Structure formats: C-alpha cells, structure tokens
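Here is the structure we will look at.
With one protein chain held back, the other chains of the complex are shown just where they sit.
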Amino acid sequence: MSHSSSATHAQQAEIFCRDESRVDWHSKALWLMREKRDRAAGSIPEWEQLRQLGSEIKLHTLTNLADLLQQFEANCQANGIQVHWARDGKEHNQIVHEILARHQVKKLVKSKSMLTEECHMNPYLEERGIEVIDTDLGERIIQLAGQPPSHIVVPAIHMKKEEVGDLFHEKIGTEAGASDPTYLTRAARQHLREQFLSADAAMTGVNMAVADKGAVVVCTNEGNADMGVNLPAVQLHSMGIDKIVPNLDSAAVLLRMLARNATGQPVTTYSSMYRGPKAGGEMHVIIVDNGRTAMLQDKILAESLKCIRCGGCLNTCPVYRRSGGHSYSYTIPGPIGIAVGGSKDDTNSIPWACTLCASCSGVCPTKVPLDKIIHHHRRLKAEAGQLPYGKANYMPLVGKLMGSQTAFNCSMSMARGALKILPGSLLKPFAGAWGKYRELPVAPKSSFEHWYKNNRSE
Amino acid sequence: MPGRNEILSALAKSALDKQPMPVIDIAPNMQDLTGQFETNLAMVAGTLHRDATLELVQEKVNSLIAEGLQVLSLVEGVTGNRTLPATPHELKDIDYAVISGELAVAENGAIWVTEQHQHRVTPFICENLLLVVAEEDLVANMHQAVTKLTLESGSCGAFIAGPSKTADIEQSLVVGAHGACSLGVYLV
C-alpha cells in the first residue's frame, strides 16, 4: 500500500507524474466531475445562498455540539436505537466487534464510510474472524485489489476499466479481457447480491444525524446501504461527532448541495432516513471523536469539521488531479484530507501538496476555508520543527537575505549576471527543480531600482 | 460510559464562539411543478407517466404478469401475483414492486417512500420499481419536502430518485447497481 510508506507527497507525486498520459486521463476524469458540478450548481439560482446557509448551519451545530449530541442520543434511545460513544478508532472498533460477536456475526456487509477507513476497522474485524464485504462498487474494487481508496466519493477513480476487468476476472470470475463497465457492474451486482443475502449484519457510514428526530441519514447512488441494512437483523451506523444536524430543515439544505457538488446529480438516488430498528432487529449508532474535539480547540482547524464529504474539493484540486489519491499519507486525500489529516501526517509534507490556489474553498458547499486551514497546518508544522524539503535550513537564510536589502541586491545582481553570462546548460543543474522543468528567466540589464535612479530620481 | 463524558467535556473547550441557527427562507420555484419533476426524474434515469390512474397501473401490472414476471403490489387497488413472504430474503426474485410514494420533489425527481410493511428492503431489492404518487403531493423543493414528510418513531423512509446507479468504473454511468434497475413513476 503506497499510502502507508513514509515517502513525502512530492516523492509519491513524482512517481505518479512519470506516466503523463495517465496523469492526463486522471485529471480529465476528475475535471469532468467539476464541470458537472458547475452545471448542477449553476442551475440553482440560490446556490450561493445555500452555501452561506450550509456554513452557518454547520457552525451553529459545531458551537452547540454537546447539547445537540445529547439531544440526538436521547431521541435515538426513545426510538429504540442503541447509542455508543468512542473516543478513538480503537474504541470504535472494539464496540463494533463486541456487538458483532454478541450476535455471532460471521459476515458484515458495509456501505461506504470514510470513518471506518479512518479507524482501520476492516483489518481489526478480519483479524477476529469476521468477513467484511465493502458493497459500494468502487470500494469493492479496491478491497479486492487490496488498495486504499484514492477518492472519498469515487474510490477507484485511479483504476482503468481494463484493470478492473482483469481484477474481476481473477477474483469473481468474469470473462478474461472483458472491460465493459456495464458488464462489470452487472457481474458485481450478482456477486454482491449473494453477499447481501448471506450477511449476518450490516454497517453504514452516516451523512447526517438528525438531532431532533433521533435519525440517521445515509446517502448512496447504488442502494447498497439500504440493501445491506434492511436484510439482516442487526444494523450499525458509525458517525463522527461532526455529522450532527439540528433538524430536517438543516438536512434539506445540505441534501440540496451534497450530490450536486459531488457528481452533479440533483440528489443521490437514495437518501434514506433510519429512525429505529426493523421489527425484531437491533439498530446501533456509534458516535466517534477520534481527534475531532481536539480540532475544535483550534479556531482555524475547527472549521474543517463543517465538511459534508462531497469530494468537490478533490475534483477541483489541480494538485490532487495530477498526483493521485495515493500520494497523500492520510486516508482522505486532497484538500479536505490535508485539512483533517495534516496533524496526523508523519511525512510532514501533505500541507505543502498545495499551491494555495483556493479553488477548493470556492467550491466547498459549507465554505470550509480549506486554503487557510492548509496554510495554518504549515505554520503548526514549522512551530513543531517538522518542516519538509529542507525548509528548516534555507528559510532562515532567505529571511535574513531578504531582510537585509544590501545583501539581497548584491546577490540578485550576481544572479542576474550569472543568468546573462553562463550558458543555460551550465546553469540548469544549479537551478534545481526550476531548471529541470522550465527555462530560466531571461536576465534583464538592471534592476528597476537602478533604472529609477537613472531615469526619475532628482 | 467514560467515552461519552470525556467527549462531552472536551467539547466544552471548543475555540469557536456560539453561532445562532440561521433562518432558512428560500423562495420555492412554483412554476410548472409537474414539468420540473418530469425533467429532473428523466435526469436521474426515471420515467414519468403523467395523468395516470390506478386502472392504468393495474393494466401495466397485468401485462407484466402475462409476460411471466413476479409482481408484488403494496398499493391498494392494484393487485400483483405475489404476496408478502415471511422473510425479506424471499423477496429476491421479485421482478416488479408497486409501491406508493408519499411526496414527489420537483427540483430533483425524488420521491419520499416510507416503511409500509415489515420488510423494509422491498423498494431496494426488487429488480424494477413502480412508484405511484398523487399529483397533489408534488412539492417544489427539499425545504418543502422535509416539512411535509412523515417519519414515525421507530420507522424509516427514503427519498428515491430514479433507479440505482453507479459511475465507479471510469466514470461511466451504469443504471442498475444494487437496487432497482428501472423506476417508473405514475402520477395519479
């Protein structure tokens, strides 16, 4: 798994960039989602008003979270839902395992949940003899391939259909060489039907948890969450504390934007609300912190918890599109991944996988100030003495040089001189990454300061 | 629960200042709701039958049965050739399920469907889904829909917008992922 190595984002990205036609293919596929988003959002005259509401609803929620969580818990219990609290991923996994073990569950079907990825739940349960089947098609593809997701909405976006065809041939017996997406999807439908029908329990993530109803909202296009949850007796839903919304009016605002901003659809095919267990069944909701309350204690990082995981920021990110999801050290890639995973990044490089172009912030349906959060992570890394790419060595020198005008002017005039005198072939190696990919600037005769002295000063 | 109390007390240390709940006041687009609904339903790959009647739905069901298909109807006044089984798993060979929708949403083609019997899986497990909705239950947008929908304690419901679909392989849209492979909506 490429993402678990300690290579920096730049190193991983450089490998991804070696196959330029693949970079173009990847970048174009994601840009297409951005274009679909633009059309869908543009068809709603009140789009910017919705974004403002989305931001304010989430801020209201985050600043009243303790009350809303307790309200949610009480209402869930009144509806016959069992509520659990987990401080971290390990506790979450233990709670899930305890529930499953009590019901002698051998097979768990799971719909998409970035939280369970974050908690590394699958390996935990598998080590304890429980088979976990990811049922979202993209998730199933990468599960069969033994890879982490490369995108939070389209987790197998990095794979070509021929690669999926080969994988399915090997793992679920499709015809050799077959790569037609409809054929492969039909085959997966048959394969996963058997899993749904033989599962002992089902699990989903949560898109929104409605406090005043004590209900969870789960959105999918494939119907895998509902196929999973509605067959076996036991259903589990894992949610971060940030998934709370006060009421259905708030959910409506977010539901209007979620799919439009993700894929350009007017709404996901299924937006399901579960407000209690099925007759004779059990429904469990596990509320997880795993670093979120800590994020709330930093005013800038806190706003990253407004995110509704539409993936729009990944699709627009020029760096993500050209480096691939597996180049980021954290489970969630792209701008939102840097925002929520920056503090957990032991490569100390993902906050720099960004040009601070701020397209992500402009696309975000809840106005998460992603570029400001990423910028803030850089500062936190610097303060913690965790700067990448040699910055700890050269930044003080640059600061000193720039702060002293004489030294700066002197060195720049030397540089200008070098640019003029030395041939490009000799200069390029010295100019490092700049000269490797670009021509060096053409040296002007003199600085503006010098020109001004000769032409304007009395 | 130690986790619960620890999380709640950690929340007291939040750096954010309290923010009020905003007023959600968005003017609905009331123009030609049926037309809007039809356009958006088509966009999500569903098919609309305007000015339908229960008789028309029954005719459709009869023709499906004549083709040898398994049809389950949960709509009063429409009869299929299957009855509810004891376990939800036995619904796996239902070719068509006929179910009533409570609300239809013009802005996105979604229909609110609630739990109508002990098997919640019916609208999802059937190969094809036919939804019957009264035209008077058409609303403009999701803001209106959530004020009108019913979601009883202990129950569930879903907005269903078209047949199940995926674009997980190279962004190619394929209709018919895990849920119904087609959706027909009868506006009565």
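Chains: A and B, in written order; residue numbering restarts at 1 for each.
In the analysis below, a contact is a pair of C-beta atoms (placed from the backbone, for glycine too) under 8 Å apart; a residue touches a chain by one contact, two chains touch by 3 or more.
We adopt the following convention: contacts and distances are computed from a predicted model.
The chain absent from the displayed complex carries the UniProt protein name "(Fe-S)-binding protein", chosen from "ABC transporter permease", "(Fe-S)-binding protein", "HTH-type transcriptional repressor YtrA" or "Cytochrome oxidase subunit IV". Shown chains touched by the missing chain in the whole complex: A. The residue from A:38, A:88 or A:298 that touches the chain not shown here is A:38. Residues 9-10, 13-14, 17, 20, 23, 27, 31, 38, 41-42, 44, 47-48, 316, 318-319, 322-323, 351-359, 361-363, 371, 375, 377-383, 387-389, 391, 395-396, 398-400, 402-403, 405, 408-409, 412-413, 415-416, 432-434, 436-444, 446-452, 456 are the ones on chain A that touch the missing chain.
By definition in this document, only the chains that are shown with their structure count from here on.
The distance from the centre of chain A to the centre of chain B, each centre being the mean of the chain's C-alpha atoms, comes to 28 Å. Taken together, the chain B residues at the contact with chain A in this complex read 1-4, 6-8, 10-22, 24, 26-27, 40, 43-44, 88-89, 92, 105, 107-110, 118-121, 123-125, 141-143, 145-147, 149, 151-172, 174, 176-180. Put simply, chain A touches chain B in their complex at residues 29, 32-33, 44, 46, 49-50, 52-53, 56-57, 59-60, 62-66, 69-70, 78-80, 84-87, 91, 135-138, 141, 154-157, 159-161, 164, 181-182, 184-186, 188-189, 192-193, 196-197, 213-215, 221-224, 226-227, 229-231, 241, 246, 248-253, 255-256, 263, 265-279, 287, 289, 293-294, 296-299, 302.
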